[in-house]
Structure formats: C-alpha cells, structure tokens
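Let me give you the structure first, and then I'll get to my questions.
A single protein chain has been removed from this complex, and every other one stays in its place.
All chains are identified by letter, namely A and B, in their written order; residue positions are counted from 1 within each chain.
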Amino acid sequence: MTHKATEVTIVAEKVIQEQIVEIIERAGATGYTILEGSGKGQHARRTHERPSVAGDAFDIVKIEAILGDRAAAEQVADEVANTLFTHYSGIVYLEEVEILRRARFWR
Amino acid sequence: MTHKATEVTIVAEKVIQEQIVEIIERAGATGYTILEGSGKGQHARRTHERPSVAGDAFDIVKIEAILGDRAAAEQVADEVANTLFTHYSGIVYLEEVEILRRARFWR
Partner (left out) sequence: MTHKATEVTIVAEKVIQEQIVEIIERAGATGYTILEGSGKGQHARRTHERPSVAGDAFDIVKIEAILGDRAAAEQVADEVANTLFTHYSGIVYLEEVEILRRARFWR
C-alpha cells in the first residue's frame, strides 16, 4: 500500500548546496539525496558576481527530498526560490510520488 | 504516442545494491539505472550492525527502473521494503511516467 507524498528537486550550483540542505532540514525532511552532475543553460548560471555567457557548462548538484506534507515541500521550494535564486540561478520543481513506509518521511 | 508506465526508485546504501538489482530483474525489468550520490538522514542509515547517529552522511545509490506493468513495480517496491528495509534503511517510491517505445519495457 502506498501513500502520496511530494518530492521537491533543486538543481543548482554546488556552491549553494549547504544552504539548500539547511532549508530542506528546517522544513522537517528526515532525509535527502545529493547527486552530482553537469549542466548547461540558465538554470546552472551564477548571476550575481560573474555574469557568465549563456550556455556555459557548470558542475551542479541535484538535491532531492521527499516530504509527506505537501505544504512543507512548497515551503522548501518557495524559500529556495526567494532566498537563493535571487542571487544564484537554479531550478526547483515538485512532483507527486507514492511512497512505501510513510512514517519515514515525517519528522 | 506515449504509454503509461511506472518508475520505481530505490535510494539506499551501496552495500545492498546487488540485492536490489536482483529484485528488479526478477520482476521482469529489462533495464535499470544506477546513480551514485550522497545522502543524509534516516533513509540512508544502516540500522542493524552499526546504529549510526541520526544525520550522518552516507554514500548511497539511487536505482531506477521503469516497468510497463504497474503490479510488477509494486512487487519490486514491496519486496525491497519487506526484505531489505527490515535490516537496512532506505526509501522506495513509485511515479507514473509516459514512455515511448513500450515494447522495451516488457520482458
């Protein structure tokens, strides 16, 4: 039997990884996953200190967390967008998933 | 034209990677993807032999497989949860996706 939950995914430059993780933890997530990769285009461009050429490739992190509470996932997305993406480029998106073992995703 | 399919994702410690893959293959998946990353929190904690401090960071694997048959995807999720996550922590979740080339996802 599965339960609905919300996955929040943030793709950003590695430089703001710790700040993203702090936001996720404050929202009550009991865990998160960090994958390292590369990326190109607007969503991986740091904008405030070195205005890079569009299309530069960057080392990026993809950080994922699943929250049983939809509002908590939206809080993460809003806070990342409103506090970090004002100075750094990146993307944040939500997906509905079905989890097993619901209790693991609650504080 | 797309067809509905179910993606099953397992995030766990690398130590049980092979056991997860065996379960996926037994369920009839013709392929799977393994990504290596790091993680933190309950879902990446091995619980039976070294009760770690909550919040430790671990090397983890994210294993994904797409199955045309929803029941097969649920079987993978149940078996991973019931046989592996009794001794190891981890998360497993399902997502609906739309695939091209349906035949590839059937045995």
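Couple of notes before you dig in:
Please note the rule applied: a contact is a pair of C-beta atoms (placed from the backbone, for glycine too) under 8 Å apart; a residue touches a chain by one contact, two chains touch by 3 or more.
Keep in mind it's a predicted model, so treat the numbers as computed, not measured.
From the set A:35, A:72 or A:100, the residue in touch with the chain omitted from the display is A:35, counting the whole complex.
Residue-level contact of chain A with the missing chain is found at 11, 35-44, 60, 62, 74, 77-78, 81, 85, 89, 91-95. In the full complex, chain B makes contact with the omitted chain through residues 2, 5, 7, 21, 29-36, 66, 95-101, 104-105.
One rule holds for everything that comes next: only the chains that are shown with their structure count from here on.
The centroid of the Cα atoms in chain A and the matching centroid in chain B are 20 Å apart.
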